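Let's turn to subunit A:
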Amino acid sequence: MPSVSSTLTMPLMVGTVLGVVGFISVVAMILVYAERKVAAHFQCRLGPMRVGWHGTLQSIADSLKLFLKEDIVPTKADHLLHAFAPVISVMAAILTLIAIPFSSHLVLADVSIGVLYVSAVSGIGVLGILLGGWSSNNKWSLLGAMRAGAQIISYELSVTLSLLVIILFAGSLRLTDIVHSQEAGWWIWRAPGVGLLAFVLFLIASTAEINRTPFDLAEGESELTAGFHTEYSGLRFAFFFLAEYMNLFIVAAMGATLFWGGWMPLHIGGFTAFNQLMDFIPGTVWFFGKVITLIFVIMWFRWTFPRLRVDQLMSLEWKVLMPLGFLNLLVAAFLSLFGWYFFPLVF
Partner candidate 1 sequence: MNNSDLESYLLSLDKDLVLREKSDRVSITVPSEKLLQVMTQLRHDRALTFDMLSAHTAIDWSNENKLELIYQLYSSEHHHRIMVGVYLNREAPVTFSLCSLWQIAEWQEREVFDMFGVRYQNHPDLRRILLEDEWQGHPLLKDYKDDFMLERPW
Partner candidate 2 sequence: MDDDRLTAKNNYVKPVQALPIRGFFGRIAYGLGSLLKGMRVTMHYFIHPSTVVTQQYPENRETLVLSPRIRSQLSLIHDESGYHKCTACHICEQACPNASIHVVDRPEPAISKKELDFFIWRLDSCTFCNLCVMVCPFQCLEMKPTFESSVYDQRLLAYNLTKYAGPTSTVLAKQTDDEARKNMIEPRQVYDGPTELGGFILAGMPESTREKKS
């Protein structure tokens, strides 16, 4: 057991926890609002317009409604697990979030095995979905949960494979190190070809991992009514919702950190003047700018594509993405071994 002096760290820890919880709530609300607006404009609609200016307070109204809503639990549900499942999902999201570097100073926990930690902890989230679907005692929920289980575990592989490419080039698992390694340019274009391919694979596989269209089979409202959260309402449903949007944020943040240089400004090799100009923009703005762009792309997917079928989902992973990922990793290994990438000597 680590013996830290509790008198000093206790308030700090409580403060951190409250900060993280506050942060995720606010981010989730903003994301929900953003999704509704983005979706609306993709579909020639206006979206929420009534609560506040252009519906800006809609998310607050919705969350208030979810707080006040009656919590309905099916009679024959497994009450303990039914209550516990949403918490697991949110827990996994929070645990993942603390390892993500928002800027060079704003890092809650700079874990030395950051990438490993993130992919391991985010894998817990599927447990919440599985338990939620199973404990609801509803066949549709169970189907959704089983789909989610198979899907998330399968796509975890592709995500990891594409992350490995970056780890090879950066030579570290620590997320801050990976960001620092991109000072001369982001890995997405600095690693010729493989970086871009790894990014595309990462984007597809992580969209599947967070259960968003075109991979939203776990919810699949036209097939399974609402999938694993059919029997959830009120606050518990809000927890699942929160976890979903936090996962969206985490995926975008991971993509930005590993492929787009995290808080790093856009730097190109030896163009000093350009690089100095870019340095004027603070790191946090860079980071959130990249995250927002990625989130928008994932939303764009959702509001354009139809859903895959469950067997197509599996064959996409095991027949297309996985082989491509391995091939990519192999090429990347050679490239990094011989130093065949752009600006290898800058840092």
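The criterion applied here is as follows: contacts are C-beta pairs under 8 Å (C-beta built on N, C-alpha and C of every residue); 3 or more make two chains touch, one makes a residue touch a chain; residues count from 1.
The candidate set was assembled so that all candidates are chains of the complex that A comes from, given by their letters.
What you are looking at is a predicted structure, and each value in this text was computed from that prediction instead of being measured.
Asker: In the complex, subunit A is touched by which of the candidates 1 or 2?
Answerer: Result for subunit A: touching candidate is 2.
Asker: In their complex, what parts of subunit A are in touch with candidate 2?
Answerer: Its residues touching candidate 2 are 38, 40-46, 49, 300-301, 303-305, 320.
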